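As you look at this complex, bear in mind that one protein chain is not there, while each of the others sits in place.
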Amino acid sequence: MNSIDLSTTIGSLKLKNPVLLASGTVGYGNEIAQLTDISKLGGIVTKSLSLKPRNGNPPQRIVETPSGMLNAIGLANVGVEEFVKEKIPFLKELDTAIICNIAASSIEEYVECVKILTCIETINAFEINVSCPNVKEGGLIFGNDLSSVARITEQVRAVTNKPIIIKLSPNVPNISEFASVVKNEGGDAVSAINTLVGSSFDIYTRKPKIKNITGGLSGPAIKPIAIAKVLEIKRNVDIPIIGIGGIMNWKDAAEFMIVGASAVQVGTANFINPNTGNEIVDGLIEFCDRQRIQKLTELIGSYKI
Amino acid sequence: MNSIDLSTTIGSLKLKNPVLLASGTVGYGNEIAQLTDISKLGGIVTKSLSLKPRNGNPPQRIVETPSGMLNAIGLANVGVEEFVKEKIPFLKELDTAIICNIAASSIEEYVECVKILTCIETINAFEINVSCPNVKEGGLIFGNDLSSVARITEQVRAVTNKPIIIKLSPNVPNISEFASVVKNEGGDAVSAINTLVGSSFDIYTRKPKIKNITGGLSGPAIKPIAIAKVLEIKRNVDIPIIGIGGIMNWKDAAEFMIVGASAVQVGTANFINPNTGNEIVDGLIEFCDRQRIQKLTELIGSYKI
Amino acid sequence: MLIEKSVLESKRQIGEKIFQIKLRSPKIATVAKPGQFCNIKVSESDFPLLRRPFSISNVDGDSIFFVFDIHGEGTEILSQKEKGNVLDILGPLGNGFDISGDFTTAIFAAGGLGSAPFPFLAKVLGNKEIISFVGARNSSLVLQDDIPNPQIATDDGTLGYKGNVVELLSNYIVKHNLKEFRIFSCGPNPMLKALQKYSIENNFDCQISVECAMACGFGICQGCPIEASNGDGYRLVCKDGPVFNAKDVKL
Partner (left out) sequence: MLIEKSVLESKRQIGEKIFQIKLRSPKIATVAKPGQFCNIKVSESDFPLLRRPFSISNVDGDSIFFVFDIHGEGTEILSQKEKGNVLDILGPLGNGFDISGDFTTAIFAAGGLGSAPFPFLAKVLGNKEIISFVGARNSSLVLQDDIPNPQIATDDGTLGYKGNVVELLSNYIVKHNLKEFRIFSCGPNPMLKALQKYSIENNFDCQISVECAMACGFGICQGCPIEASNGDGYRLVCKDGPVFNAKDVKL
């Protein structure tokens, strides 16, 4: 079993295996480290950072929905400065890839964040979140607009040599065009998908269950949509894809790889079983073993249509 | 209890109550009539009709997903001629509104269908499906494109005086702009939402579980998305909305009305409990009774934000 | 076709992951025909979302029987039901086997769980001569309870003939020079395909009961197509089937 090669690459980023934990569902790694072995994972993606700290949205921020959940955290985060001071020391010790996710309200802020952070050795790559549905400025105003995504990619590219992954919005009919723009502007990869815009109301108070009114839908409910988006990108654009959306187990991870993902991210599942990532790694090894797959990358885009 | 007024209007279409059964989930009414009392409903929307009969897609056409299902029926239908001959006689006897849903591969075909059918007295309104994700021609090529939706609305409007409801695609970031275009071109109402594009693969065969590769996602999984879309339209455009997506019970129906729906459609739930529509009517009556609501229409858009 | 809340009267484990359940469903029991099926809601919540289709295995007075194996989450939940639990059943659905017309001998051909509908069919055929061919992967998966004159075939030879049901059946027909029979069959697709080919080639009267993914089970979703042999589009497995003349559909 040990002879199976699980490693994968995202542009110039080498991962020991394709299993990453998704931004916003793993904090900065310290809490979840008590419940799972992070060093066994391909990597973790840190909570979206903005230049300055953000308090996030007022409560209620989350609500459960059928096979999913809505969240409107509002990018609560410690800001770049404290991140470097307080979080990097812990992350530095981890034997896994650290992907730093950035969210911002202006193109300048994206550039500024990446400029500051690119010299931090611990950070192996940047994931640029242009698709947060829960903030007034930035977020989907960028993520649903082709030219904004192009400009952000281009300008972030100009200030770092580290791999740049653009995290795409699923709330568009043509996600592969966004992937194409990312490729053209020098992005190394795309992540798909971020959450879908959703909402939920209390019929007695007639108020939205989450204070922000709308939130982002995640969890198993969105997996079929995410699979379709990854496949759409794979069939149209030659760029590495990180598959995200409703992954609960190794079968889901394998499905994403088959439709074209070079790596996957586990999000909501961490809240329920923080060891999901590790279990996926084990499950993929066994799967390869049974299927006589030598290199896990053989799975990538191996769909038969 | 009997004094509660459940009636609602969609443009000039009067419904005895807001509970409709959705297109493609009730056939032409005859099978489900054995399992539920159709005359107790506000109305039924017939399976999408095209000018000529369509065989639909090859199997497998459906697959279950977490709290949802994907379908790629491919608009299997009997065509306008047989519909008039074979189905109208049954529909004529029903004491409920008959909304005839039309799907076509060209603008001319939409117009032709409506032209032929507008003289059929039994038909109380048309629902124009511009958002079927499962056909190569028409479907989302129209539904995700503002100017196509405008032209279809305009040209269909020109050939009928009956209420025209345009069924919108949720696969866009700006559904309210589509609703706005419908209003401007003389459409009476919009239905929201049709299914979301999704897919699912078998990890052992590496083949898509549905032959068409992608299908439309429906069921409780999509309810939060549908609620957000209806709310978006309500907050931006003054046009009656028919809310659709994952409605399983009266609470879901009430939630859609609170965020702005003047009526609702029950889809996937019919497959599991064909009596869902009737139970929703009963549940809404009791709800109004408990909440001292005299006219159910008071609920429409009564959200508090 | 109706919905009946049915009390589980008994549950019997009849194989490693195979169960037989008996439900009190007087209304469905009265009208059911062999080869029809019911669409069962396995939980009270919306999970799993869809009903699960199962052949009516037998009818006894006010009770109906189902035989099923644990396949995925739905059948897992069903297997955990206990006596006294109430299940929501939609049925009877589909056309059922056609037993009208002239035939002296009924030949049953069952593969794996495809044995399910035959106890009921045997009961309704009454005194008619029946010969059954029951196949499975191995001896522990052979389901022959209440099936008349079973000849067994297993893929691994752990019981009866080593090989498949269709071989066993065709050998038997030749050896005994059978005439005026009708074949009723139910089982996995590869078996039905082989049997279909065989019976078409020999111009035998053969009915096959097929399975496919279903959403509604009663004709409103169009989710269960099967291609008609005559090129005229699709039939619906739930409504036009699940039993078809082997000549009429493409598997």
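Labels for the chains are A, B and C, by order of writing; each one numbers its residues from 1.
Rule of thumb we're sticking to: contacts are C-beta pairs under 8 Å (C-beta built on N, C-alpha and C of every residue); 3 or more make two chains touch, one makes a residue touch a chain.
Nothing here was measured: the structure is a model prediction, and the numbers come from that model.
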_Residues of subunit A in contact with the chain not shown_ = 24-27, 31-32, 34-35, 47, 55-64, 67-69, 71, 73, 76, 219-220, 248, 268, 270-275
*Taking the full complex into account, what residues of subunit C touch the chain not shown?*
45, 47, 73
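Please note the rule applied: only the chains that are shown with their structure count from here on.
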_Chain whose averaged C-alpha position falls nearest the assembly-wide average_ = B
*When the centre of a chain is set as the mean of its C-alpha atoms, what distance in Å lies between subunit A and subunit C?*
47
*Residue numbers in subunit A touching 2 or more other chains?*
66-67
*Scan subunit C for residues touching two or more other chains and write them down.*
46-47
